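Subset of chains shown; positions unchanged.
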Amino acid sequence: MEPIIKFDKVTKRYGDLTVLDRLDLDVAPNEKVSIIGPSGSGKTTVLRLLMTLEKIDGGVIHVDNEPMTHMPSPGGTLVAANEAYLRRVRGKIGMVFQHFNLFPHMTALGNCAEAPIRVLGLSKDEATGRAAELLEMVGLADKINHYPSQLSGGQQQRVAIARSLAMRPKIMLFDEVTSALDPEVIGEVLEVIRSLATEHNLTMLMVTHQIGFAREFSDRICFFSDGRIAEQGAPCEILDNPRNERTQQFLRAVLHAT
Amino acid sequence: QSLKEKYRNEGVVVGLAGYAPYGYKLIDGTFTGEQVEVVKHVLGKMGINKISYKVMSFGALIPGMVAGRLNMAAAGIYIRPKRCKAVLFSQPTFGQGAAYVVKKGNPKNLHNFKDIAKTEGAILAVLAGGTEYTLAKKDGVPEEKLMQISDKAAGIGAVLAGRADGFALSALAIADIARTAGDLIGVESSGGITEIAGETYQGHGAIAFSKGQTEADLKAAMIFRDEFTAILKGYLAAGGGYAEMAGRWGFTSAERPSKTMKELCGSGL
Amino acid sequence: MTFEWDYLMEVLPLIAQASLVTIEATLGGFALAAVLGLLLAVLRSLRFAPVRVAVSVFIEAVRSTPLLIQLFALYYILPGIGIIIPAMACGILALGVHYSCYCAEVYRAGLDNVPRGQWEAATSLNFTTYDTFTRIVLPQAVPPVVPALGNYLITMFKETPILLTISIIEMMSRALIIGKDTFRYTEPVTVVGVLFLLFSLTSAWGVRRFGAWLTGRWG
């Protein structure tokens, strides 16, 4: 099957610092991929490039067989993408952030209905109805009129997930979505992601430090180190028999710390 | 259409500086003053009755006429050659010397600019860039004895606070202060000063007119000004009514003009 | 010099009337400054470099020149090239444009305080730039800076006497003119001082209420 995400020799630099170094990465439709690795290895950057929050410095990213950040010109060659093209490609992707980034001036329902109304052009009634359904799905039926400041961290993160889903993306990106949460509420967020993974046809890309969850959730784990994939494979392969030395060292440090 | 007709129809805008005795607003909202009464009288004779007054800072009057924002000014502006280049003047309605207020009883016995120059430590307040500054310097008052301030309030404040020994303005303005408020705030006039550096000095105040923007405007303005002056001459003449009117503000025969507009303007119009 | 209540009662109506001019000029100027300032701040925050530079230069130039000079130019120099604007309009325009540059700085601080994550969330939900500003960023950027804008409202109140330059007589000038006529400044200036205090406190209170109302709904 054609990959739905395809990184082709993608390079990303910040000034002198090369954060991604000719990265190749394919993700198949409906595949669940976890990205693990030390701090600064470029994990977040991969997600941010897909979400077009950053520009790439080299290579091409294809999403759903369309190049993003470059678009085909009438002559067939690739030219830099304009805003309209970017917005079309971007519509296929949803992202959940480490710090939720909910809109503090809107209720949970407002957070989930605003983009469908403004961007997808849904009627207010339809958007609100769907938003309420999604909030129920993430277990927040009784909190739809609460503002983010009135919700716990776990609840906020679940609203953020519902908000992304309301845009009906094909691909969902999760960036350390539990690392800003109290330990006791981490479980409720992972539960929602777990049920998403089994019940929907979504391609999922997840940066995480929850090794246990990554093992259970993913079809594949990629270990990042210095802007490249140092090692990848099925969870049991990577976690139980890492061949790469850096992977071994990382897993030792992380598992030791609990 | 002549200016006269235009003003008859559309009215005329007259600038004032808000100072007694020339032109100022009364508490009941009407305007009066020696210059305002002149304008009312002459324009009335010309059949122009729609007069609106605009009070602004003195320094803004001539720019206001140059910019066409004012048609005339009734603020006792002295006729000087440089000013004649910017605006037109009627015949002067008065010619006056300078004076200054001093504390009641005149403790330092000061009466003219030379006294200021002579007296150890005497300080004279003047309006920044005002005529009196120039006169005082001409009459030998050194720069360091002159205190330039922004407005009348500051000038009187300076005298009352002892920051200055005198505050100079035109003779008529000083007379007005002494007459209306002298006892109340404890000041009196130094007495008129009409001799500066050995020459007789009189500041001649007149009504000023905007020249407009174009040659045609200028011609129309001159015709209007000349007509105005013709009527004004009658008013100023003995028995014409001016003396009685101006007397209300303390104008006397000593303030009768001694020169004509042409003499004062030099090469001006 | 004693304080005379009779005299005070006599001048009070005149000054009260002139205070309407003060209020008109201030509120008019402030409304313009608040709107134009927001526009400038938003334009400057855009990525399009020519606009950003032009706006910065404009702000820098306006802020670096005294209001007096700007008023003078608007009222006395513009007619020279055939543009004649009535005095009050000139006053509101000059005050408004001058302070819009200060307000733009205030709004900028507000915009800077909206976390980057909010912009990124908006992008990830595919909002247009316009929607991102109107629906997401400004509702968060503006309420916190309302008090700072209020400070400029009060500053503008106190700046209005300068309008005498262009023949607008507001309450302070009125008081000084009355003082000039009678050489009794104490009473009229006291009245004006009290009015200034009253206005300032009222608007400070109003601004606080408005700011609280804006944020109160989601604090």
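So that you can tell them apart, the chains are marked A, B and C in the order they are listed, and the count of residues begins at 1 in each.
Criterion: a residue touches a chain if its C-beta (ideal position, glycine included) is under 8 Å from a C-beta of that chain, and two chains touch if they have at least 3 such contacts.
Only a predicted model underlies this, so the values are computations on that prediction, with no experimental measurement involved.
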Next item on the list: Write the stoichiometry of the complete assembly in this structure file, using the chain labels as they appear.
Entry: A x2, B x1, C x2
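Basically, only the chains that are shown with their structure count from here on.
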Check: When you take the mean of every protein CA atom shown, which chain's own CA mean is nearest to it?
Finding: C
Margin query: Counting only Cα atoms for the centres, state how far subunit B is from subunit C in Å.
Written below: 36
Check: Do you know which subunit A residues sit against two or more other chains?
Finding: none
Item checked: subunit B: positions in contact with at least two other chains -> none
Item checked: Touching residues on subunit B, where the partner in the complex is subunit C -> 15, 18-20, 24-27, 29, 54-57, 60, 63-64, 66-69, 151-153, 156, 177, 180-181, 184-185, 213
Notebook entry, point to check: Can you list the residues on subunit C that touch subunit A in the complex?
Noted result: 115, 117-118, 120-121, 123-128, 131, 135-136, 139-140, 217-219
Notebook entry, point to check: If you look only at subunit C, which of its residues touch subunit B in the complex?
Noted result: 1, 10-11, 14, 72, 75-77, 79-80, 84, 87, 164-167, 169, 176-185
